[in-house]
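Of the protein chains in this complex, all but one are displayed in their positions.
Which chain is which? They are A and B, in the order written, and residues in each are numbered from 1.
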Amino acid sequence: MSNDRVGIIGIGQSAFQARRDDASYPDLVREAVVLAMNDAALEFDDIEAVVYSLSPDAMVGIGNAERLGVDAVGARNKRFLRINTGGATGISSVAAAYYHIASGACDVVLTAGADKVGECGDSQTVLNKIWDPTYERQLPLGTINMLGMSAIRYMHAYGLTEEDMALVTVKNRRQAALNPNAHLRRIVTVDDVLASRCIAWPIKLLDSCPQSSGGGAMVLASERFIKERKLEAVWITGLAHCSESYWLGDRMGKNPAADHADAFALGRSFQRAYKMAGITNPYEQVHVAELYAPFSNTEYHAIDAAGFCKPGESIGMLREGQFELGGKLPVNPSGGTLCTNAIAVTAMIRVAEIALQVWGRAGAHQAKGARVGIASGNGGDHQFFGTMVIEA
Amino acid sequence: MAYKIQPGVIGCAIRPAIAAQDRSLEEIIYDTTQQALDDAGLTIEDIDGIIVGSNDQLDGRAISVMMASGPVGGVDRDILSTPSGSEHAFILGALRVATGQFQTQLVVSWSPTEASSIGEAERLGADPYFHRALPLDELSAHALQATALEQRVPGVREVAASVLAKNRRHGALAYPDPPLHPKPGPARWPLAAGTTTSPVTGCVAMVLATADFIAERGLVDVAWIRGMGWATEPSFLGDRDLSTAPALAAAAQQAYKEAGITDPMMQLDVAEVTDATPYAELLAYEALGLCGREDWAARVGDGTFALGGRLPVNLSGGVQTFNPVFCTGLIRVAEIANQVRGHAGAHQHRNTRNGLAQAGSGFAMQYQAAIVFGREREKRA
Partner (left out) sequence: MELMTRQETWNITYKHALGETASWFYAQVRDNAKIFGRRCAASGRVLVPPRSFSDQTLQPTTEWVEVGPGGRIETFTIVYEEFQNLPPPPYAFGYVLLDGADTALGGYFKGVDLKDSAKAAERLKIGTRIVTKFAEKRTGDVLDFWYEIA
C-alpha cells in the first residue's frame, strides 16, 4: 500500500434536537468544529483548507450563509469553498475535502456545517421550491410526498406493507436510544407507528425524520501527515457520486432507466465506490452501514442499492433481524436519518458515524468487530447520491 | 506544482451577456455546455464528472443544481455543486482531475436575471442577527470598500476613473458588435452612476483533462494549470480593513508558490481581474503583487495595464463591460485559459505563454481566487 491514502482524524457532532434557541447558526457550526479539532488534537493553524457543508440557504434563512460561517470554521485567509447537493451535501463535502488531499493540494482539511431546520418555519415549504417552476412547482410536491410516491411503487413491485415500514422505525429508534447525539430517541412499537397520523399516504408521522438542529465537523488528513504526526485514523478507501434524472415522471412509465421505487443511481454510486475499495461481495465484506433514509420505506431501497441483496429482498432480511445491532449487518446503528435530520450535515453524520464504528468508538451503539463500513447520502428529489467506504 | 497530476483546460464557452429571451435557463445551460464540449472536441460521454456553480436566490430554485443537472450531463454521472462561487467550481473540478481519479471534468456556471431584484436577493446574504435591516447588497459593499480606499489613498478616485475607461475601451474592441448594451449601474456614494454595470444574464462552461487524456486524444491548444490559490475574508464587513485585500494576497501567494512565480510582472503576459468596480481592480493589482498603491497613479497613467502595455489587464473588457453577477469569476478564468490557448478571438493577446486570472465574489470580494495558466506543460521527473 502506498503512502497516499486519505484518513479521517477527527470527528465532532452536536447532540441534535429540534431547536437551539441558545445558539446562532454560526455558533452551532463552531460547536461541532471545536469537538472535531479537539478530537484530532490539532490547532487551527494546522488546517489548510475548509469545505463548508450547507444545503438550501432558505432553510437557514441566510443567502450564502456559508459566508457567515467563515469565522466559525477558522477560515480567515484560508482556502474555503462550500458544497450544496441538497440532502447529500454532508457526504459531498467530505468527498470534496478528500479531493483536496488526494490531489496533493493539501495535507489537512476541515469540513463542517450546521442546520437549524427546526427554526425554518416549514421545511416542506422550502423543499417545494426545489422543484422547477416550469412544470412542477405548481404541484404540491415536497420531499415527504415524493418519497411517499416511491413507497407506492416499492409496494407495487416488491409487496412492501405499512407494517414493513414500521419495522424500520422500530429498529432505528431502538438504536437511537443508545446514541446520545440522536434527536428522536424514544422507543416505539409497530402499533405506535401504524397509529400515528398520516402525512402523505403511506408515510405517517412516525415513518418520518424529524427537523433537527445541530452541527457536524470532520478533519481529514493525508497519510503522510498522519504518519509524520503519529496520529490515529480510519481510512476512506472508496467514494463516488452518481445522479438520476431530475424528472420524477421519467422514473416510471415505459422502461425507465431508473425506477422511482428503487435508488438506481445510489446503486451505481456504491458500485463505483466498491470498485475503488476493492469490495466485490458487499454482503460479506461490509460490516456496518449508515444509509441515508429519511423515511422508513426508503431504508429498504437503500439496502438493496448497497448491494446487500436483490431489490425487494431487504424486506424479509430486515424482518429476520439481519440489519439491527447484533445482527449480521447493522444498518443505521446510530438511529440514522430517520431519528436525526439536520439537513445540511445529515449525510456528513452518516460518514462520521461509520468512521466511529470502524474505529471502535461508537459506544453503546457499536457494531461489534466492525472494520469495514459504508455511508451514503441522498439529495435533491432523490437525485444525487454520494457513497463512501471507510475502513479501519 | 504540488498536484499529483497537472490538469489542463481543453475547452471553453464564454457567454457573458445573453440577450435573447427564447431559451429557458436550463436551455441556456444546455447550449453553453454543448458549445464547450464542441470547443474541446468531445462529447458528454467523455466527461467523468461535473461541477456547477450557481446561486439559489438568483435562480429562484432552492437547490439550483437539481434542474440544472440535466443540461450539463449529470444523469448517471458524478456531479457536485459549489454555490459559494463560480470560481470554486473550477477549483474543485481541477482538484478532481489532479487526483488522477477523473480523466476529465466539466465546469459550468450561470447567472440569470429573473429575480425581481438582484439587490434584494443579495441582501438576503446579510446575517439576520445584526445586518439584515441595513441596505447591504453587493453594490453597497463595493461602495464601502471604495470609501475605505479613498480615505487611505489620495487621488484614487481619478485613478479609478482611468481604470474604468481602460476597461470600457478594451470591451469595445473585444465586442465591437455586442449582444446587448448593459445599463450603467446606479450611483452609490462614492461610486458615481456608471462606475458599475447593471447585471445581465450570462453562462460559462469549461472542460479540463489530465495530461494522459490530452495526449491520447492528440489535443492541442491546452492551458495548463500552473498554480491555484483561493482564500476568504472574515464574515462581517466590520471585521475587515476594506482598504486591503489580505485574502487575495494569500490566494496569490499560494498560486505563485505552486507556479514558481517570483516576479509576476516579468513572468506573466496577461491578466483578468474581477473589476466589479475599478477600485476592486486597483486592490487586485496590489494584492497580486503587480503594483503597490503608491504606484497606482503612475502605472495606470503610463498604460502598463492597458492594451499594448507591459501586462494588459482585462482585455475582455472585464465586469465593467458585462456583469453576469454570479459567473463573473469563472469567466475571468475562462478568458485567461483562452488567452493561453490562443482562442481569445478579437481580444487575443499575442505570444501569451502565461496568464493570471483573479476571481472575487461576495460582499466586497469576500472570496478571492488566483489561477496561473501556462502554455507549457510541467516536466515531471
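Methods note: a residue touches a chain if its C-beta (ideal position, glycine included) is under 8 Å from a C-beta of that chain, and two chains touch if they have at least 3 such contacts.
Here the structure is a predicted model, which is why all the values come from computation and not from measurement.
K.L.:
Which is it among A:Ala58, A:Ala96 or A:Leu239 that touches the chain not included here?
P.N.:
From the options A:Ala58, A:Ala96 or A:Leu239, the contact with the absent chain belongs to A:Ala58.
K.L.:
So which of A:Gln17, A:Gln124, A:Gln271 or A:Gln285 would be touching the chain we can't see?
P.N.:
Considering the complete complex, A:Gln124 is the one touching the chain left out.
K.L.:
Pick from A:Arg79, A:Arg153, A:His183 or A:His301: which residue touches the chain that isn't shown?
P.N.:
A:Arg153
K.L.:
Tell me where the left-out chain touches subunit B, residue by residue.
P.N.:
Where subunit B meets the chain not shown: residues 21-27, 30, 34, 44, 57, 60, 69-71, 73-75, 114-117, 120-121, 124, 128-129, 132.
K.L.:
Given the full complex, what residues of subunit A touch the hidden partner chain?
P.N.:
Its contact residues with the unshown chain are 21-22, 58, 61, 121-122, 124-125, 128, 133-136, 138-142, 144-145, 148-150, 152-153, 156, 197-203, 245-250, 252-257, 260.
Convention: only the chains that are shown with their structure count from here on.
K.L.:
Write out the stretch or stretches of subunit A touching subunit B in their complex.
P.N.:
24, 26, 52, 54-58, 61-71, 75-86, 92, 95-96, 99-100, 102-105, 126-127, 129-134, 240-247, 257, 265, 268, 272, 276, 379-381, 383-384
K.L.:
Which of the residues in subunit B come into contact with subunit A in the complex?
P.N.:
2-5, 24, 26, 49, 55-57, 60-63, 65-67, 69-70, 74-85, 88, 91-92, 94-96, 98-99, 101, 121-129, 228-236, 239, 246-247, 250, 254, 362-363, 366-367
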